[in-house]
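What you see is part of a larger complex, with each chain still in position.
Lettered A, B and C in written order, each chain numbered from 1.
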Amino acid sequence: MQKRIFSLAITASALTLSSLANAQEKTPPPMKPEATEFYTPVPPKVTPGAENTAPPSDAIVLFDGTSLNGFVSARDGSPAAWTIENGELVVTRGKGDIQSKLPFGDAQYHVEWSAPTEIVGEGQGRGNSGFFLMGMYEVQVLDSYESKTYTNGQAGSIYKQHPPLAMALRPPGEWNYYDIIFKAPRFNKDGIVTSPATVTVIMNGVVVQNHVTLKGPTEYIGIPNYKAHPEKLPIKLQDHGNPVRFRNIWVREL
Amino acid sequence: MQKRIFSLAITASALTLSSLANAQEKTPPPMKPEATEFYTPVPPKVTPGAENTAPPSDAIVLFDGTSLNGFVSARDGSPAAWTIENGELVVTRGKGDIQSKLPFGDAQYHVEWSAPTEIVGEGQGRGNSGFFLMGMYEVQVLDSYESKTYTNGQAGSIYKQHPPLAMALRPPGEWNYYDIIFKAPRFNKDGIVTSPATVTVIMNGVVVQNHVTLKGPTEYIGIPNYKAHPEKLPIKLQDHGNPVRFRNIWVREL
Amino acid sequence: MQKRIFSLAITASALTLSSLANAQEKTPPPMKPEATEFYTPVPPKVTPGAENTAPPSDAIVLFDGTSLNGFVSARDGSPAAWTIENGELVVTRGKGDIQSKLPFGDAQYHVEWSAPTEIVGEGQGRGNSGFFLMGMYEVQVLDSYESKTYTNGQAGSIYKQHPPLAMALRPPGEWNYYDIIFKAPRFNKDGIVTSPATVTVIMNGVVVQNHVTLKGPTEYIGIPNYKAHPEKLPIKLQDHGNPVRFRNIWVREL
């Protein structure tokens, strides 16, 4: 324990000590409420968006409907070649995945997407894309609205790791949003993971991932297995061949 | 490890075993993608609200603007006596705290509130109320918009435990929302806490509490100290004497 | 926030209030040390074992060298048919796995084991057994002393999930111990895991698993996938065909 101030011990009379001892076993003595009030560090002021889904004042906006300047091709770093239509970003088949120019790790991510209204295919073949945290941890984007697929591949799943707690998708053509809270993994000097990544996802107002622990990078075939990597890496959007639409993508570092 | 199937060991030739051994130290052998796809348990279907803040189909609605039937007085269990104006619930000075009839624990909570437009008082005296999880863990409700107070008492703080990560309040008269993800504490047979409560709060689209660990029940004077309690208890709204307004209160059990 | 006591507000003079306000922004006012001292609940008294590895007074002893009464065959519930030699429990090839009569969940587990001195086989074929928490989450028991195998199959691994942080085995014939701290998983009403199992393992004084999150039950072939189960289940010791020896097995519920 922290040391008692000496003078206290010396000047206190036996009577006082005795009454202190008794007091200890009863209710804690009164203290002032100010004793548990702190003034630093001061939380930064952030102005929320006009709408609750709009970027707060400290967000880094990756796509606001006007340009793809925040992204490049994940294949070769060339300019991102997806289409923008009516302020919406459309996955353009064959152009490949795109990734943010900036790297991110521990952060809050916001993204909105809608599935193609022309329904083609089924299961994983219908309205499929993906939002890859750090380019490797996928929050699944899929039109699984009234469409059957494996649970750990549904919209809102951590792909092939954690099924969503609920299937809370809106129908094709309507906009879904994901609020994602992500903590990047950490590794020790031997390259072994010491703090696995964790993620929380709220989808359309419904908690679908509640602080789940990621098992490693997303794998389509085989099992996830962590490999040491930096604390920040670009996010990636997937070209899975379906014209999924995105809008309003922003990030706040935590 | 799980035991190898016997027949495998017996029928495999020395040659095969040797090539298996080599294979082990290289890339894992191909497997089918279906091997990592699961079909049960099936996440329940939930229809999101028309607006993202509206109650999803599986939510328990505590206040929808029409009645206070979901609440009673926290003092004596009599009918809750706060005022409803224009579909908004107004804290009514002197009527005391109110609490939900139903008990909750691990759950997602949604609540919206606005501070009085007539600004009276300062610091903790201005637009003060509180949303108490399980009746004892307070997410602070306070008009701290351009008003100074201690950081661990600002709006969005876990009162006197965790300051918010950001000050993301809207001005008096505008509506703020909290999306709260809460995990109730658990206790062992000796009454010692073995899993402390954790909470995440998103306020107006901004993460203000990121899976923080609660130190015990909220205390105005003194320090928090867990005492064993059931896994579900009613939520409580505080009468702190200021006409704070609430609307759209719902809960989804997790 | 908790409401101020009324009399305080009434009796305090304007001067006092003002000085309080100033005080708030500086150092918290003095309080008594007793204010942060608590007397209940009282931690139960436990007498440690004479040796640090011996069972403390509140441990449930599953094997103390004298009998196998604490175990049954995992195959059919018949009496456990492994051999006891010199107070040591020897895995007896062909007798199958054995499991405790009592079920356990959240607990501290202690087990000691030694690998056969006659070295036969290699990799997973040498001195292989397993300690299965709840009968399904395996802490690997294997003679991987100077013997190569996959990292997530070494002694001290969570089999096929988490390699040990260090390879801290003693040579065949010497005794190794595991101190295991385990938290059982919890599931929601839909059967989805809400709190995955966690485990910490100290092996021969060396931390080899540091509060890792289990991915599901141990699988030899395929990937782990949680299925809802009770909060307590018997532990299991594996008959993998090798005469591994065990001693001093005890459990303390947490």
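Just so it is clear, contacts are C-beta pairs under 8 Å (C-beta built on N, C-alpha and C of every residue); 3 or more make two chains touch, one makes a residue touch a chain.
Since we're looking at a predicted model, the values are computed, not measured.
Because all chains derive from one sequence, the complete complex can be expressed as a copy number, which is 4 in this file against the 3 shown.
Simple rule for what comes next: only the chains that are shown with their structure count from here on.
Residues touching across the subunit A-subunit C interface largely coincide between the two copies, over half of the numbers being common to both.
For this pair, subunit A with subunit B, the centres built from the Cα atoms lie 17 Å apart.
As a whole-number value, the distance joining the C-alpha centres of subunit A and subunit C reads 31 Å.
For subunit A, the set of residues touching two or more other chains reads 28, 31-33, 35-39, 163, 165, 210, 223. Looking at the complex, you find that subunit B touches subunit A at residues 28, 30-33, 36-49, 52-54, 56, 58, 108, 110, 150-154, 160, 163-168, 170, 177, 179, 181, 198, 200, 202-208, 210-211, 219-223, 252, 254.
Chain contact summary for the complex, subunit B toward subunit C: residues 1-4, 21, 24, 35-36, 38, 40-44, 106, 123-124, 128, 130, 138, 140, 142, 150, 153, 159-160, 188, 190-192, 194-195, 218-223, 225, 228, 238, 240-241, 254.
Partner subunit C is touched in their complex by these residues of subunit A: 4, 20, 23-25, 28-29, 31-39, 163, 165, 188, 190, 192, 194, 196, 210, 213, 215, 223.
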